[in-house]
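The complex appears here minus one protein chain, its other protein chains still in place.
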Amino acid sequence: MDIGRPLVQTHELRMDYGQGTGAVHALDAVELAVAAGETLAIMGPSGCGKSTLLHLLGGLERPSAGEVRLQGERIDQLSERALARLRRDAIGFVFQAFHLMDELTAIENVELPALLAGASPRTARRRATELLDRVGLTDRAAHLPSALSGGQRQRVAVARALSNEPLLVLADEPTGNLDSTATLDVLRLFDDLRATGQTVVIVTHDARIAATADRLISMRDGAFVEETRLTHGSTGRLGALAGLEEG
Amino acid sequence: MPRAVGAASKEPSHGYQLRVVQEILLALLAKDASHGYQLRARLQLALGPLAEALNAGQVYVTLARLDKAGLVRAEHVGQSDRPDRKVYELTEDGRARVMAWLDDTSWPKPAPAEFHLKLVAAATAGLGDPVRIVDVQRHAVLANLAEAQRAALAQPDGAVAGLLLEGVVLRLQADLQWLEACARYWSSMTTKGH
Partner (left out) sequence: MGRILLVLRLAARDVRRHPAQAALLVATITAATATLTLGLVLHGVVQTPYKSTRAATAGPDVVARVAPPEPGPNGTPVGGSHASVNPAALNALTRARGVVAHSGPYTLADTTLTAHGTRAAVQAEGRDVAPATLDQPELTAGRWVRDGGVVVERAFADAFDVHTGDAVKVGGRSFRVTGIAVTAAMSPYPSAGSMVDGHVVHPGLVWLTRADARRLAVAQENVSYIMNLRLADPARAPAFVTAHEPSENESLNLNAPPGARPAVPPPPPPMLQSWTQLSDNAGNLVRNERRALLTGSWLLGLLALASVAVLVGGRMAGQLRRVGLLKAVGGTPGLVASVLLAEYVVLALVAAAAGLAIGRLTAPPLADPGAGLVGGAGGIPFGVVDVLVVIAVAVAVAVVATLVPAVRAARVSTVLALGDAARPPRRSARLIALSARLPVPLLLGLRVAGRRPRRSLLCAAGATITVAGIVAVLSAHAQLDAQRTTSALADPRTDRLSDVLALIAVMLVAQAAVNAVFITWATVLDARRTSALARALGATPGQVAAGLSAAQVLPALAGAIAGIPAGLGLFAAVSPDDAPTPSAWWLLATVAGTVVVVTALTAIPARASARQPVAAVLRSELA
C-alpha cells in the first residue's frame, strides 16, 4: 500500500436533496482520501449518506458542491458521456440487489462491460471465463441468475465489476441481501481482492464485510465520525476474546 | 469475578457483583457530591430490574475503600454519626481514574452492564458524549472482530479451530449490534436535549 497520491479523493463534498426548509443534507463537507490498493469500509446507519457518497465516487450522481477526484482528475464536472466512459474503463460496481440482467446467463452478464467497451466477442468471452474461474463459478457459467443462489449471484456481480480491470471497485451493501453462508463466500472474495491489491470502497452496515477492509470509517448524518486502521498482525488478544482467562 | 446468572434458589443477599463498581461509583460522583443512599438509588435506576439482585452492601463497602484509597473524600453532614449520613465527594485522583475508565476500550468479555453504566454515567455526569464513546468502542470491537475473522478465514476448510474462531466473530458481531442500538438510543436522547 503506497502512501503516494491517493487514487480517490474528495474535498468539501456536499450533497443536498430538496430545497428550503425541507432540504436534506445527505453529505456534509466530506473529506476522503483512498490510496491505491487500499480497501476502505464505510459504515453507518441507514440514511447516514454512505450510499450517496458511493454514488458520487462512481459518478452516478453529481454533488451539490465540492470535488471528487480520481487519479487527480476531477470527475464531478464531467459530461454524462465522459462519466459513462469512466464507469466503463475505470470503475466497477457491485450493488446490494446484484442487478444482473435476468435474461443473460452468468457468463453473458460478466462479459457485458467488455462488450460495451468495444472488445471483440471472443476476447470478452475469454476474460469472462477467467473471471468466473477466479470467483469459483466456472460450473455455473451457463446458468441464468434465477438458477443461482444469492451468494452466487453476487459473486457473478463481482466478476462483472472486474471485467474491464477497473482502477476502483465500489460495493454498495454487497452482503445486504445475503444469508450468513452466502456472506462468507462473498467475504472471502473481498479478502481476495484486497490481497491482489485492488482498490475497493465498501459501504455497508455488515460488520463482517467491513472487517475485511484495511481501513474503517464510521459515518453519521452525512459526516465521518470515527476512523480506524485495521491491523493485520496479531494483537495477542484473541485468547481473551475467546474467553480464556489471563494467568 | 461476577458470578454467572443463577437460578432463583440463590439467596438474594449474595446477589451479583459488579467488577467495576469502583469506577461506576466514582463516575456517579463526578457531577456532584452525594450521599451513599443517593448513589445506590442512581445505580438502581440505571440497572432497572437487575438492580434488585445487586449486593446491597457492596456500595457502602466500596465507598469506604475508595475513601481509604483517596479517590473520594467523605464528609460528615450534620451532627449524626451514622454511616449513611456521610456525603461523598470526588477527589482529583478520583476524577483522573474516572476519565481513564471512560477511555478504556478493552472488551474482554461481553459485558453489557458495565458498558451500559459507563454510558449512563457519562451522560448524567456530563463527562462525555455517550454517542462518541459508543463510536470509539465500536471501532475497537470491530478491530477485534477483524482479527478474529482473519484468523477464522485463514483456517483450512473443516478445521475444528475454525469453529471456535467463528464463535468469537459471531459473538462480537452480536455485541456490535447492541452497540449500534446504544448509539441510536443515546443519539436520540441527545437530540431530545437531555
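Letters are used for the chains, namely A and B, taken in the order the chains are written, and counting of residues starts over at 1 for each.
The working rule: contacts are C-beta pairs under 8 Å (C-beta built on N, C-alpha and C of every residue); 3 or more make two chains touch, one makes a residue touch a chain.
These figures come from a predicted structure and were not determined experimentally.
The chain we do not see here touches A in the full complex. Contact with the omitted chain, checked across A:124, A:141 or A:213, is made by A:124.
Among the residues A:10, A:39, A:164 or A:218, only A:164 touches the chain that is left out of the figure.
When the missing chain is restored to the complex, the residue among A:11, A:25, A:88 or A:126 that touches it is A:88. Touching the missing chain, out of A:12, A:31, A:73 or A:103, is residue A:103.
Contact between chain A and the unshown chain involves residues 55, 58, 60-61, 80-81, 84-89, 93, 95, 97-104, 108, 111-113, 115-118, 121, 124, 144, 146, 160, 164, 177.
Going forward, only the chains that are shown with their structure count from here on.
Computed from the mean C-alpha positions, the centre of chain A lies at a distance of 37 Å from the centre of chain B. Across the complex, chain B meets chain A through its residues 107-109, 131-132, 135-136, 138-140, 142-151, 153, 164-165, 167-169, 172-173, 176, 180, 183-184, 187. The residues of chain A lying in touch with chain B in their complex are 45, 187-188, 191, 205, 207-208, 210-213, 216, 218, 220, 225-228, 230-232, 234-235, 237-238, 240-243.
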